[in-house]
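My questions will all concern the structure given below.
One chain of protein is taken out of this complex; the other chains stay put.
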Amino acid sequence: MTTEATADHDEHGEHGGDPEHPHADHPKWLQHHWDTPAQQFDAAKLGMWAFLGQELLFFSGLFVAYAIYRTWFGEAFAAGSHELNRTMGAANTCVLLFSSLTAALGVRSSQLGKKNETTIWIVLTIGCAFAFLVVKYFEYQAKFHHGLLPGTFFGTPRDMLTFEPLVGAHSPAAELPNHTNVFFSLYFIMTGLHALHVIIGIGIWIWILKRNLRGDFSKRYFTPVDITALYWHLVDLVWIYLFPMMYLIDYVPPGHRG
Amino acid sequence: MAAITTDQHGHGGHGDPNVDYLHVSKGIWSWIYTLDHKRIGILYLVSVITFFIVAGLAALLVRIELFTPGRTIVDPDTYNRLFTLHGVVMVFLFIIPAIPASLGNFVLPMMLGAKDVAFPRLNLLSYYIYLLGSCFAIYSLISGAVDTGWTFYTPYSTTTNGAVIAMVLGAFIAGFSSILTGVNFITTIHKLRAPGLTWSRLPLFLWAIYATSILQVLATPVLAITLLLLMLERTFGIGIFDPHKGGDPVLFQHFFWFYSHPAVYIMILPGMGIINELISTFSHRKIMGYRAVFISSLALALFSFLVWAHHMFTSGMSEYANMVFSALTFLVAIPSGVKVFNWTGTLYKASIWAASPMLYALAFLFQFCIGGLTGLFLGMLATDIHLHDTYFVVAHFHYVMVGSTVFAFWGGLHYWWPKITGKMYDEGTAKKVFWIVFVGYNGVFLPQFVLGSRGMPRRYYDYLPQFEFLHKVSTMFSWVLAVGLFWMLFMFIQSLRNGKKAPRNPWNSAGYEWGTPTPPPLENFTSPPTFTRGPYDYHLATDAEIAED
Partner (left out) sequence: MSDAHDHDHDHDHDEDGYGKDEVHAHIGSYKQYGAVFMALLAFTLLTVAVASVHLGNANLAVAVIIASLKAALVCTFFMHLKDDNKFNSLILIAAVTFIGVFFALTLNDVSYREKLDTQSGNRIYLESGDKAPGSWDNPIKKEEKKEGEAAPQASTSASAAPSASHAP
């Protein structure tokens, strides 16, 4: 990811030295190898899309593994999916969709040069991201307490923070079909990697918030907000696919379960 | 202030054409914090050459061990670690970054008429990410190393002892360097072309870099996820690749090769790009079939995504998949053939100047034909069943990776050396070095085709007595190659110390990068250029442009 603004003040006396007309030569956010702001902006967007392309390929491997193992172990995947909390998953989906909206509106207000409105939208986006992580925390905790863990740890209930086995706790693992551990391995890796991207996103949004408050952005220069929002939308896109694939396999509504 | 290093204070500043980029700022920090693509290219060059030497020494040790059957100098476990070291370091720390990140970084903006790449800070970050990855690889080497082969196949890699995680983490991190470089180059080629530089005037080296960058961006992340899954499997036993837990080890191979096949095109495409430049300049002629060449570069990039499982014909894949991949592999040979045809056509009845860079280009043509054609034996399902995992494969890939890509790298290094350093190397020495390297190289690898087709398996420490003679031949020629390469290094160091000052355009080339002073100033051009002809249009170039200075 790239950033556009440079030092707070222009060190070169002979370029754009008059503070009243800082854009006499090059405004300070326009890097010297670019001729025009439009060129720099288009390049930033193009570069960001190339980066998003690679992020998509990064997650794709996990989706391929998912497809293969779901084909081979359909029953185990359905059983594993039933163990997940659909309400929390759906809530998280709505939270992320809403955060995508607030991010897009944040870009919009930044494009209009409205610093205070932008601040509000960014704060809301960060808030949604935290909400997502909180829900995830509780989801993971439930899995730990039931011993529904990846790989060799499957079957032993554990405390999430200390990782010590929980004495006396019962794990449904024994009643689940063979190979359900593969489902949970994929579940933790995919949602974990996604959560890592959410955390990184929060970090970047906080930095953008700081810069916005500092007054770095304007109608002419809002690129960092725009490309951060692009990253954030990607995080949302991955979850849009993760939610039905993890939570809604062979869904049996309450009241119909045998 | 992207193109300026941090200790710039106005004098010798970014507009001054009288100071070249090497002298515009001094001191170690001006290199450590540089944002100048030319200095970053040199940083990469020094690093990749260092790793080439490390991995090359490992190869020499491997060949010494193979001089006799049974134990020669090391025990089997060490031998496994040596060839793995050779493979991992050569692939991830040398050949993938070598041409794009060193020569490419240096030359790309100049060939576009630009002042720098699109994202100079990202460029520097890419370099430091690469160094960080290499630190993990070095740590792995000194804390037990790895004996899995550079392909890290499961379940061996998930269960063997050794510093697998450190090595894999090193490759994982270095992958991000590759991705970010790709992002940077694609954006640069799209957005920083000078006026008059239409897509149909883009130098073919840049078309090659462009195609390579597409592969770097789209294929490398799959390696990243593969290595991540490997690390998780090793640490947490997640079971994705473990048959005991319902996993599939062949899936690892699918994942691994989905990247690693495009990776070999990441290696060869820039090499082919350099050959375009060399053949055109030293034939004093435009490349025959410009459009065919750039379309074949893009086609090669596209098709390379379709053929990965031709590395897996004997792994237990379904027959149906085997057939599909074999058929697709024949498709991918076509663009390469188109290029060889065009290069040969360019040479036909041309006024050829067999200067040292051109010698490497001509050797490339010879060796790429061998490498490419032997690839067809391996792409054909029926013959691959017998040749897989033999020395035939080893010889094939060394012909395309070393005989083609690395020869192109050396050719490019000779070619652009004056532009980079402002000095000439000794041409007489360079020619002698070339012949030693050429004879040494072919002597090492030609016998290996025979070894392989007679049944010598790869990665084997011990072997049957009937293979001993050819192994000895191969090993002795490796010493010849080593002598040649050390002499080349020495020659370049001598050039730095007391080489003749280079003229602006020592090769009388019409290429755009030769329009800048040698060595170039910080922002490459004395004034922003406008292009009115193609880079190979010798019939349109003025005498002043083609003259030496």
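Lettered A and B in written order, each chain numbered from 1.
By our rule, a residue touches a chain if its C-beta (ideal position, glycine included) is under 8 Å from a C-beta of that chain, and two chains touch if they have at least 3 such contacts.
Treat the numbers as computed from the prediction; the structure is a model and nothing was measured.
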item: Partner chains on view for the chain not depicted; value: A, B
item: Selected from B:247, B:335 or B:520 as touching the chain missing from the view; value: B:247
item: Residue touching the undisplayed chain, where the options are B:200, B:318 or B:542; value: B:318
item: Interface with the unshown chain - residue positions in chain B; value: 153-156, 190, 214, 218, 222, 243, 246-254, 258, 305-306, 308-309, 314-321, 324-325, 385, 388-389, 457
item: Contact footprint on chain A, counting only the chain that is left out; value: 21, 23-24, 35-39, 41-42, 45-46, 49-50, 52-54, 56-57, 60-61, 63-64, 67-68, 70-72, 86, 90, 93-94, 97-98, 100-101, 103-105, 108, 111-112, 178, 219-223, 229-230, 233, 236-237, 240-241, 243-245, 248-253, 256
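Just so it is clear, only the chains that are shown with their structure count from here on.
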item: List of chain B residues in touch with chain A within their complex; value: 1-4, 8-10, 13-14, 114-122, 179, 182-184, 186-187, 190-192, 217-222, 224-226, 228-229, 232-233, 236-240, 245-248, 251, 254-255, 258, 523
item: Contacting residues of chain A [partner chain B, same complex]; value: 2-3, 6-7, 10-14, 31-33, 39, 42-43, 46-47, 50-51, 53-55, 57-62, 64-65, 68-69, 72-73, 150-153, 178-179, 181-182, 185-186, 189, 193
